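Missing here: one protein chain of the complex. Every other protein chain is in place.
The letters A, B and C name the chains in turn, as written, and every chain counts its residues from 1.
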Amino acid sequence: MTQISDDLLLSIFEKMALLKQNDEKMRASISSGRLVMPYYSYRGQEVIPATISALLRDDDTICTIYRGTHDALAKGCPVDRLWAELGGRATGTCKGKGGPMHITHPETGVMVTTGIVGSSMPIANGLAWAAKLEGSDAVTVAYFGDGASNIGAFHESLNLASLWKLPVLFVCSNNLYSEHTRFAAGTAIDSVAKSAAAYSMPGVRVDGNDVLAMHAAAAEAIDRARAGEGPTLIEAMTFRFHGHVFGDDDAYMGEGEKAERMAADPYPRFRAWLIDEGHASEDRLAAIEAEQAERIEAAIRFALDSEFPPASEVLTDVYEQEMAR
Amino acid sequence: MTQISDDLLLSIFEKMALLKQNDEKMRASISSGRLVMPYYSYRGQEVIPATISALLRDDDTICTIYRGTHDALAKGCPVDRLWAELGGRATGTCKGKGGPMHITHPETGVMVTTGIVGSSMPIANGLAWAAKLEGSDAVTVAYFGDGASNIGAFHESLNLASLWKLPVLFVCSNNLYSEHTRFAAGTAIDSVAKSAAAYSMPGVRVDGNDVLAMHAAAAEAIDRARAGEGPTLIEAMTFRFHGHVFGDDDAYMGEGEKAERMAADPYPRFRAWLIDEGHASEDRLAAIEAEQAERIEAAIRFALDSEFPPASEVLTDVYEQEMAR
Amino acid sequence: MSQVTFVQSINQALHDAMEDDARVLVLGEDVGDAEGGGVVGITKGLSQAFGCERVKSTPISEQAIMGAAIGAALKGFRPVAEIMLMNFTTVASDMIVNHAAKLRFMSGGQTSVPLVVRTMTGAGVSNGGQHSDYLEAWYAHTAGLKVVLPSTPADAYGLMRACIDDPDPCIFVETLPALFNKGEAPVRGSRVPLGKAAVLREGRDVSVIGYGRIIQSVAQLADRLAGEGVSMEVIDLRTVSPFDKEAVLASVRKTGAAVVVHEAVREFGVGSEISSLIHEEAFAALRAPVRRIGAKFAPVPFSKPLETASLPSLDEVEAAVRELAAVTA
Partner (left out) sequence: MSQVTFVQSINQALHDAMEDDARVLVLGEDVGDAEGGGVVGITKGLSQAFGCERVKSTPISEQAIMGAAIGAALKGFRPVAEIMLMNFTTVASDMIVNHAAKLRFMSGGQTSVPLVVRTMTGAGVSNGGQHSDYLEAWYAHTAGLKVVLPSTPADAYGLMRACIDDPDPCIFVETLPALFNKGEAPVRGSRVPLGKAAVLREGRDVSVIGYGRIIQSVAQLADRLAGEGVSMEVIDLRTVSPFDKEAVLASVRKTGAAVVVHEAVREFGVGSEISSLIHEEAFAALRAPVRRIGAKFAPVPFSKPLETASLPSLDEVEAAVRELAAVTA
């Protein structure tokens, strides 16, 4: 994978450092009561959006899910506005109205975050259709989970995207579980990627915890999409370290399974590889990490210093013009 | 295909004769104003349910669609009750409340006829699950069209049936059109049967206008289902001779296409084959046809002699016990 | 004045909107000319005029249709998505209710979804239980959506143009059994403002408030009863949500009595909202309680006599009006 420049590798690392530390801070903030929200930790899955986003432009768009805080951050959603949102503050990306399941930041292409399983895909098609109509070569990424591959919207969306040759990447983060249900207990086929054949679409299963593999798959899919050759389904194998929703009981998982997966944490692995292969020095990486830590601290301060929205905001943004009721 | 007995061949022919003539009478009745209803003619598709039903038992069940009058009749739904239903009479299968899109006759296993594309499949799963729970080896057939393979319920249903190893036959009558849209314009894959692979399910495309091919596919699928080995997807290639809804403009079809297909009418083809191969004499077949014609005439008389339901019936059968409103 | 059908006026509205604004798109099952330009021809000629990129026939995939419309709308396009019949909106209601209706709010106003859902429905043509329901009460109960239901071809034109202009998602409900009825032709480019009722008849004794096909029949009833000295005011809401409270209340304050009528099931229907509001805001003016008339609380039956019996009748309206007119303060 000699095609990846050191700059790109470091930009991926930078995103991963931001994502990993951000998740740690969010969990800590929930445990301490500073944040009150249902939180779907993405810890362990950082490689996927970090690598994909490093290949995306500002005018590329994404639709993601409740677990997709990392997708939004990796795409460029400002950390401070994100923290303010999760703190329910008026300075949040969504004025505090959306919360963790509905992060939106159009300037950086974060168009929709949805809490309804499967619903990122149909809307991603529309964003991609818009790009096509505008004559742009922008692409759209639809992020979703393995469990979402079992819902009707998945089928309808992949079929339509293939028929219309839409510039979409369907990125399934297969973390082996949907809530408490094992992948094999919910899905009759042994790989989501294989479903792509049912839509005459390329489908590829990759190690979503491996930057190089992820990069190769994403780069190819993005090139295809930009060239007008249509969508790709990428199944990125990964694992969520903190269960479905932070704080829940993960007794449904094998003890050994979780420990083993966490021992293979992709973050230190990639970090060590960067150093071992001579792409960056320990000092350089530590500096990047420190920078990200500082960004997050600043974001937390920004959030905590911000006001809550006034109660009157309940009735604004329902329509463009407030209705007399 | 020497395995098919003459008895079975003749029972298939009998059903086809009933179905073909029944459709002719229905269209004539609509043209004459005797029946007033939206009618989705199945003419040209008779082989599929005639052959499958000849292999089914009374305790096997079906779920079918608005076009499925032939499926219901082939399964054994009484012709007279059917005509009364389509005439809106109180003696109809559904007391006139259902109409052509909702034929139901549980005694012969006609459990649901739906007007919503794709909705026969999820319910068929439930019927099959019930049989499994009861320890019976009864099977369920879900009939649907090629267009229905593009809707979410198809995906969810095939996945669930495969996971639960349900005794279901998913029978897709691929008549090359969904309303006015060509198969290839709506479906990204070139064969519905190929989708079966996405559900680890056997899938087979057969000539649905050929009794022998249809028989082989159905027999295998039914055996599998009865043996507890799970569902099968059958794509039966066919053609509807009278467009989407009887009376509509079929300009969207190529002139030549329709004429060519109608020239290959499976009914006279099977009839001639039975005689040529020595399975039955012309007289025998003519006698069967005459019998069916008489059944239909009697059914029409029964329907026309029946009363309309009283207006008070609007409020019965909404719940088991009428509600005070 | 020349006369046109609903099919013609809605077709014209789509045509004119596409001509006036390149961001207007049309999608849905069979909407392209290769597929006949829609099952009843409402989208005829559009793909020929504006090309198959702006007028897209789709597979039978209502969630994908709505998703494509929402995504394009988020980027500033103005998609008009057809969900063929209103009962089929049930397979796409996640997209409509959880997404189209809420994205503006949940994004804190950063995004908007200026789309129109075109859908047909209505009992009276023997389509039976799964093809005839009026579900406008559901969508009216959903904050973020607007719901219109025109009763004349000209209003259909003007409301469609207004819906396409509108920055928020609108559900445009077409009355299937009336689509080939004729009425005055619309003026090109005209708009009927959303949320504004039309007073079809002015009167003194009783207000009848409704929308859709039946309110036009009620207007004729008013003409007939006027001859007998019963003076009806007839209000066509045109927009169900937000509906024109001022028009409704002004009328009821004048007449002191009201009947609300629609073809949807009566119970938990739109009429309940209107009736409640009238009582809340004009109680003192009322000589008698507001009457609600709607379809029977049952699925729509197939058999003709039952189908007819399930629908609200003009006789019921007449009886209610006569009774109310007879009540003195």
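Convention: a contact is a pair of C-beta atoms (placed from the backbone, for glycine too) under 8 Å apart; a residue touches a chain by one contact, two chains touch by 3 or more.
Predicted model, so just to flag it, every value in this text is computed and none were measured.
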item: Omitted chain's touching partners, listed by label; value: A, B, C
item: Hidden partner chain, touching residue among A:G126, A:G147, A:P167 or A:P266; value: A:G147
item: Interface with the undisplayed chain - residues on subunit C; value: 87-88, 90-91, 93-94, 97-98, 101-102, 105-106, 128-130, 135, 137-138, 140-141, 143-144, 241, 264-265, 267-273, 275-276, 279-280, 283, 288-292, 297-299, 301
item: For subunit A, the residues touching the chain missing from this view; value: 36-38, 85, 88-89, 92, 94-102, 114-118, 147-148, 150-153, 178-181, 185-187, 248-249, 251-252, 308-311, 313-315, 318, 323, 325
item: Where the unshown chain meets subunit B, residue by residue; value: 63, 92-98, 102, 104-106, 111-112, 114, 116, 119, 121-134, 140, 152-153, 156-157, 159-160, 163-164, 316-320, 323-325
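Here, only the chains that are shown with their structure count from here on.
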item: Rounded Å distance, subunit B centre to subunit C centre (Cα mean); value: 36
item: CA centroid of subunit A to CA centroid of subunit B, Å; value: 45
item: Per-residue overlap in subunit C, given as positions that touch at least 2 other chains; value: 58-59, 61-63
item: Of all residues in subunit A, the ones touching two or more other chains; value: 152-153, 156, 159, 163
